[in-house]
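With one protein chain held back, the other chains of the complex are shown just where they sit.
Chain lettering (A, B and C) follows the sequence in which the chains are written, and residue indices restart at 1 in each chain.
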């Protein structure tokens, strides 16, 4: 499995996710600057990392969604290359139209950093096959704009088609997201966007290893 | 000021408006042997301000210990540097942004964070942790909530965007800060010991390069404002507030580190307070060089700026560098890639003068040494502040556990979760002790080592006895580091005091510094960087001045050789022996028990026995290093029972405690004697640990056993829940009001 | 030519900021505060031969970047000609 991590101006979890990928897959990912025209051809996973691309100015992810590299990311998405968007990466995926809906300011209006409990809703995907449906996992969030919104029809469609991958466990929704949504997929289940940071939960010294299974799922599915 | 006006000769009146006094003005005339023009006078006013020249504090700061075998760089550069082995170095410093944060809490605090980060990455270090030491007025004061909310979100917005975890700090509330809050931010960076960058501009004919954001008219005279006391018209000074742009700073960080991987740089310096003026003067002074600046080339945000404005602007996110000749293109490529401004704005010379050329005219021509080395130094008169009377009788409370419940929900002891959950403390994926413990612990990425970080000072002790208070601040930092198992290595300080022209305030300063120095010497804990903030006083409507409590905030850094051997404060298992290390006399003077329960702020603060601090600290750390102890907490504010309650709340496990055989129970449980720790060990090793303590001449006693969901004290008990609910609720409730 | 663009949350879309402002105003003692909406205003200096061209250009900007049509509406105003 060969991952490519896209680095946008003011991405700041690019190194963290690279560390996790290296540790779990045994291969260090390619770090790809956003101004490049294309993702390396041999990449079989594209990761959009967390951070504050363009300072989160205007709307989180809005400007990064128009970065030169995104044309190729969108083209690769259409060809089925798996894409993982974490936090700011999720926001970029929504802004780029690769996932439905939008992420707006947390209901509290404050940034929130803490571990949250998530319920795994879909396990028959390349991102989550090492989890069990209904399993509760603990992964930290750290964001100011993680409040997922979409119109009712879109939300219903996501639910009906089983595209909600992760939900905040009842009572543990840190941002007001509609229907406690923490992570969603596209129809083909090749793209996952999620607000929590699995790369910060791959090491018991940090408080949790519950994020590891996500990367291991991908490793299993892609190699 | 229009261009013509900046070229007019300066006057005594103008000098006074810029914050210089008559003698200083006379001195300028004598040293130059001519009258400076207004641009030159502006530059003098900045370089000779308290903020840049340390004119009131320097004679005292000189007495502080600053060296140790592991110190690579002591005070004098942008930040201090210590060696942590294997070629790794830690670069750190603390700095205040008190006045700007009072005027505009969000931007003031945010730009404070940005400024201290630049100090650290200027030296070639990647910031890996931030801390903040905050003091606000009374919780009920009408401004407090607004200021607290703004400061916290400002700190968070800047640090979070930078992707640097904010891992610790401290917060106090006291009426002395009603009109003058304190916002001290500390940045800790990681560098290679052989890749530290300094600020000296050496050689002649080398390009002087400006990078970062454009220069605007913001914050002109910010440095002189930082050195002027507050009055009711503080609000009039509002336009001097600057707006931070963490996005640009993040790019600047990455671009600087990328350039620092080459050898193109000769010297580099951030433009902080006093911007281009102090950056260029200090670089020239340190390198023994002259600098000629071409002001037309300075990237400008607004049209028609004068050289005076550009030199005094405090626009953020800017750096000045001297490059090796011929390396400009290489450097420019890097900064353009990161979408930053880059301009060659001058050249180093061998004249030892600062020359500014604007529109074809020399608008300033001053000798560097006069600006830098001839700045005034004052031995301000000082008197010892009156000593508090010894404590009179302290009545016993009806219920010890009732007091405990009240204390854990009091302003200075309540949980700070509402604050630190707004900070990204987990980014970089190396924070192995997050806020809430004695010290934060952050791994040195990819190694078995970790650094422990803490900020400490107890202003009420300093007010009662600045000398003891200074010692105690160092001792507490030492203790907090030892309690997680780290070897305390070095300190940064942020000395926040009132008006140094008042002998009593100067006395607080002199004595506190003496106390700091003595403690640092005794504990092998040198001070490698710091910052002084004076004139923290408010003119009250009744014509009186309110000075802040003397607040020498200490930032301590320690090292864990193996982070797998670390202690945290949480009780970890049922049935463990609770052991108290250190001697308990029941000192209640200046305690929180007195202040919160009896509404009294009197008595002398606790004595600090540096020998015991060292012995007990080494003993606890050695046990942790050896893997014999994983639960430890120092006793500080609130005393022994508060420390135990904090351990119980953190672990969700209670304890059964035995009361002392003799002495007053309330003095025993709430006294604030120093040099104490609570540790927990399995029953099976308790006896051995007590024997080890005995052999090391460290007082140690078994005082209880962990277990259950209650704290049980003789015939009384309280559930952890009954403590934790109010402990956690106090701050969110305050902020919701 | 200068255009001013108002970007506001679509009705029906959650507006946490507007809601928080409304609550804060009520807490400050203002009576009878009803619906509060918070949006953005973006002023852009651009080159265009006339107001219509400016408006068209601004429209393209909104569609491509300045507004997110999933959650926002926009209104364009040309400030001077």
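The definition used in the following text is that contacts are C-beta pairs under 8 Å (C-beta built on N, C-alpha and C of every residue); 3 or more make two chains touch, one makes a residue touch a chain.
In this text, all values refer to a predicted model and were calculated from it rather than measured experimentally.
Undergrad: Could you tell which one of B:104, B:537 or B:596 touches the chain left off the display?
TA: Within the whole complex, the residue contacting the unshown chain is B:104.
Undergrad: Touching the absent chain: which residues on chain C qualify?
TA: Chain C touches the chain not shown through residues 6-8, 18, 21-22, 24-25, 28, 30-47, 57, 60-61, 64-66.
Undergrad: Quickly run down the residues of chain A that touch the omitted chain.
TA: These residues of chain A touch the chain that is not shown: 54-55, 57-58, 63, 66.
Undergrad: Can you name the residues of chain B that touch the chain not displayed here?
TA: Contact residues on chain B toward the absent chain are 103-104, 106-107, 213, 216-218, 238-239, 241-245, 247-248, 301-302, 315-316, 339.
Everything that follows uses one rule, which is that only the chains that are shown with their structure count from here on.
Undergrad: At what distance in angstrom does the C-alpha mean of chain C lie from that of chain A?
TA: That gives a centre separation of 29 Å.
Undergrad: Taking the mean of the CA coordinates per chain, how far is chain A from chain B in Å?
TA: 36
Undergrad: Find every residue in chain B that makes contact with two or more other chains and list them.
TA: Residues of chain B never touch two or more of the other chains.
Undergrad: Give the residues of chain C that touch two or more other chains, as numbers and ranges in rising order.
TA: If we look for residues of chain C contacting two or more partner chains, we find none.
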